[in-house]
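Read the structure below first, then the notes.
For this view, one protein chain was removed and the others were kept in their places.
Chain IDs A, B, C, D and E follow the sequence of writing; residue 1 opens each chain.
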Amino acid sequence: MRPSGRAPDALRPVILQVNPIRHAEGSCFVKFGHTHVLCTASVEGRVPPFLRNSGQGWVTAEYGMLPRSTHTRSEREAARGKQSGRTQEIQRLIGRSMRSVIDLKAMGEMTVTLDCDVIQADGGTRTAAITGAWVALSLAFRKVVKNRLLAASPVRGQVAAISCGLYKGTPVLDLDYAEDSEAEADGNFVLTADGGLVEVQATAEKRPMRPEEVDALMALAKVGCAALFKAQQEALGD
Amino acid sequence: MRPSGRAPDALRPVILQVNPIRHAEGSCFVKFGHTHVLCTASVEGRVPPFLRNSGQGWVTAEYGMLPRSTHTRSEREAARGKQSGRTQEIQRLIGRSMRSVIDLKAMGEMTVTLDCDVIQADGGTRTAAITGAWVALSLAFRKVVKNRLLAASPVRGQVAAISCGLYKGTPVLDLDYAEDSEAEADGNFVLTADGGLVEVQATAEKRPMRPEEVDALMALAKVGCAALFKAQQEALGD
Amino acid sequence: MRPSGRAPDALRPVILQVNPIRHAEGSCFVKFGHTHVLCTASVEGRVPPFLRNSGQGWVTAEYGMLPRSTHTRSEREAARGKQSGRTQEIQRLIGRSMRSVIDLKAMGEMTVTLDCDVIQADGGTRTAAITGAWVALSLAFRKVVKNRLLAASPVRGQVAAISCGLYKGTPVLDLDYAEDSEAEADGNFVLTADGGLVEVQATAEKRPMRPEEVDALMALAKVGCAALFKAQQEALGD
Amino acid sequence: MRPSGRAPDALRPVILQVNPIRHAEGSCFVKFGHTHVLCTASVEGRVPPFLRNSGQGWVTAEYGMLPRSTHTRSEREAARGKQSGRTQEIQRLIGRSMRSVIDLKAMGEMTVTLDCDVIQADGGTRTAAITGAWVALSLAFRKVVKNRLLAASPVRGQVAAISCGLYKGTPVLDLDYAEDSEAEADGNFVLTADGGLVEVQATAEKRPMRPEEVDALMALAKVGCAALFKAQQEALGD
Amino acid sequence: MRPSGRAPDALRPVILQVNPIRHAEGSCFVKFGHTHVLCTASVEGRVPPFLRNSGQGWVTAEYGMLPRSTHTRSEREAARGKQSGRTQEIQRLIGRSMRSVIDLKAMGEMTVTLDCDVIQADGGTRTAAITGAWVALSLAFRKVVKNRLLAASPVRGQVAAISCGLYKGTPVLDLDYAEDSEAEADGNFVLTADGGLVEVQATAEKRPMRPEEVDALMALAKVGCAALFKAQQEALGD
Partner (left out) sequence: MRPSGRAPDALRPVILQVNPIRHAEGSCFVKFGHTHVLCTASVEGRVPPFLRNSGQGWVTAEYGMLPRSTHTRSEREAARGKQSGRTQEIQRLIGRSMRSVIDLKAMGEMTVTLDCDVIQADGGTRTAAITGAWVALSLAFRKVVKNRLLAASPVRGQVAAISCGLYKGTPVLDLDYAEDSEAEADGNFVLTADGGLVEVQATAEKRPMRPEEVDALMALAKVGCAALFKAQQEALGD
């Protein structure tokens, strides 16, 4: 039924390659099928102005797509001179998702910036980015602890994200581009490994959703994230 | 329990003043308590490039806050030279919400732009904007029909929005600024009068949400929007 | 003779509503007929870099038009990414006009920003803005004195502004849009209540003006501002 | 009494060098004492979008200051990425002044752009620019006529500009920087050779002006412009 | 002697992976040691305005660095809102280099855009980009020919680039970051396989170069490019 031939609750193959980038304090190259996102975590010993002298740290994110990560070339945002609303919406979501599992007070006045750059896009770039960013962030804090800049990692939980949608009336997990462009509704769910919901976003694309459909999407998201949490742990060698 | 003294499921007083602006094809000045938003609908006989010669229309939205709508003055986005990520996120949400109840094909090649400008802010500006924008949009299409530019209004449904959140562990409806800044979680729900969900967004601010909490927020949203749908109908004299 | 049916020396109905905005230190919603401008005064305890450690304060202004304040929708300056030359010219004029009656040294290192936002436009937005901004500024300084941040108000005079023009050869006062778009010449005059001239600007639109015509415009401006000074005093309850 | 040692009604030495720039259709290097402005007129065979198919032409102006034309270096506007409010105000004034003496309908669909670039600044750059721009514009139209693109020049009058101000209580003509920075009031007057007023702008800098003072400034402007009209005619060899 | 331990005329290991990106018409992931650049070629059936109706095609390039490709994180150009002078200099060089071996007239009105994005930087990113871009461009034209959009490839030559520099007085080939930051002089050479020079750039960093030193750099460049030409051919399977 799905263009991808997958079962409704099947993820695409997930690969989380740790530390592909030698300069970054932590990095992860995440693949959800043909969607490939490079996530790097950069640690800096200062905080944005609104946190100066607060004793507290900050975690933030930026997101971008290479111009030819998409089916047809997209304009380069650096050339156009500004980031799109979509880019800003996604990078704000990644940042919020990371902060939901970090004890900012335990970080001291330090900033970690997650750069999530889409190398190849085939739907679900924001959920791949969140899933990979958490791995990069965890690796970066391990390095910070190893370098004795912090006594212990301020990571307090595990976070991952997956998309779900209504495709020809059926709730399906982890939509690729072909599915996403035809879906009646489309949602992104950010979950924690202990069963919490960090972000719930579902948007009707063709017709309003019924409440039980939203419930079904949330149930699928739980299934999908369970597999992602396991993949994250394996990637980190836990 | 609430700073506002309201019951958990109580809205603030809602006022929808129709056509306050003489130049606009449709307009609505919406008040949710001390949150005041001016919504105007402007009709133009052309469409954006991606729809030219498609025979289809477009509905879009822009959002702004007057610099002193807020407790302390915010920088004017026109002076700063760009719109914030938050502004873009909100105006995209308003546009999507309106399009969910409009038959774009029935519009012909015409664009309606909803401008939602916050005159005074006290929490919930995006939900007030959506609720008022639908009234302005409906009024604009009535004028278009009256002027015989279209035979019938392409409005196919009624849409409104409300915020809900977890405040000191309790699900509450229509948060004002004092409640919003202390909430554990915060969500915005866009509903249609026939029971559909157009947009579901819930964000954990202090701790991940439990699934039953998200359900409780959705239930409250349904209560709140029922009252808003009635207020919209009264404003339009239906 | 005038499209508005007014006598050549007649103002439109003037309304000055005080403190419509709860967050601002001072505010005034000013109406010159169908021209409606919201003026807010925001007080901040710091000065621009060029005045730091000077012991002196600053008064400045920003101006904007809501996109559908005009007959046809204007592009939103925040979306376009820059303010037009007209906007900048007007906000510089408002700022200069306010500073002409304020003792900046008596303010201490404090800044007051006047935001003048046009809600509905029908000609004369800059003169309405100046007239209303002075009321908002006066109210803000009253609050500053009441809060014991200053011992006395640094307001040293009363300032108002009105437009005059040559319409079908006749000098007329307070042009509305229909008159303004047909006028041979068009001027804006900023006066003080004690008979001083703060700013004199007259521009030939269709043919150069004769010196006696400029004199006639100035004489009309004096008549118009006398009425505005009275309205300002009544609004402030003096 | 004046820092420059000039009589109150004395201009600085005025030099108008014609066609210093070989590429431009017309150009004039104008000196008012140490204020030096290069004015070029560029003719293009098209009009801005709002005039297309109107059969009418357009005359516009741009203004800039070289970074070290001023006493201390000013930031380059091209590097800063935007033109200041002052720049925009001045270039709008130059454009309006030129259009006041041109029969745009007689131009056909052609645009002339006046570029006025300040090479060295010592007060009065906008009045020097207007005075020189008229010469450059006249030369450009002579070339257009010579090249048989138009049968006759659409120049219908002669325009020049001069500043006047109140310096230590005395009305003085053509202020240089030292005078301008100390003046109580400061005005710019754009006149036509047949006694018309195109633009009257007078601004109180230290105290409101009295009406008779504005009259005195206007009288001085008439004296100054008479000399400028003569210099323009000599420069053009009339 | 070199920090890298390489002989003065030794390149770093060169890897050219063909078509790593499924959406692009041609792509190449090029590695010069730890410098990794992703080059994609995107074909579009239109040309920039200056070539419309000329019957001629265009080849252009854009360049970017991922924020954490560098030792410490660099600001994202899309977030900063403009591209640096260095970025623009490099992308102009890549475009010129490609055009030097393409018969633009034989392309018809088609544009190929080379996007060169630095995934990891360790010196020599522009030379790696040029070397990889030529492979991506060749692959894209093969696809264009295969899809019968052109009868034959308009590639007329083979181009590659390498850096050379003076390190502690010795001319060395293909500087890595550690060498580059200490070099007395630094050059980039773009050569064609038939012995031509497309671009010669050498810059003194610490002291002016002697003519014979420039000659030595050029000789090294020839050695380096010979190896690159061979690697390009092997990558393309020629």
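Keep this in mind: a contact is a pair of C-beta atoms (placed from the backbone, for glycine too) under 8 Å apart; a residue touches a chain by one contact, two chains touch by 3 or more.
Everything numeric here is computed off the predicted structure, so don't read it as measured data.
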Visible chains that the absent chain touches, using the contact criterion stated earlier: D, E
Among E:9, E:109, E:180 or E:199, residue touching the chain not depicted: E:199
Candidates D:4, D:40, D:127 or D:188 - the one touching the absent chain: D:40
Residue ranges of chain E at the interface with the undisplayed chain: 82, 84-86, 88-89, 91-92, 96, 100, 157, 187, 191-192, 194-204, 207-211, 214, 218
Touching residues on chain D - with respect to the absent chain: 21-24, 27, 34, 38, 40, 42, 44, 62, 64, 66-73, 76-83, 87, 113, 115, 117, 119-121
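To be clear about the criterion, only the chains that are shown with their structure count from here on.
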Rotation angle superposing chain B onto its copy chain D by C-alpha atoms, nearest 5 degrees: 120
Separation of chain D from chain E, taking each centre as the mean of its C-alpha atoms, in whole Å: 50
Where chain E touches two or more other chains, by residue: 81-82
Which pairs of chains touch, using the document's own definition: A-B, A-E, B-C, C-D
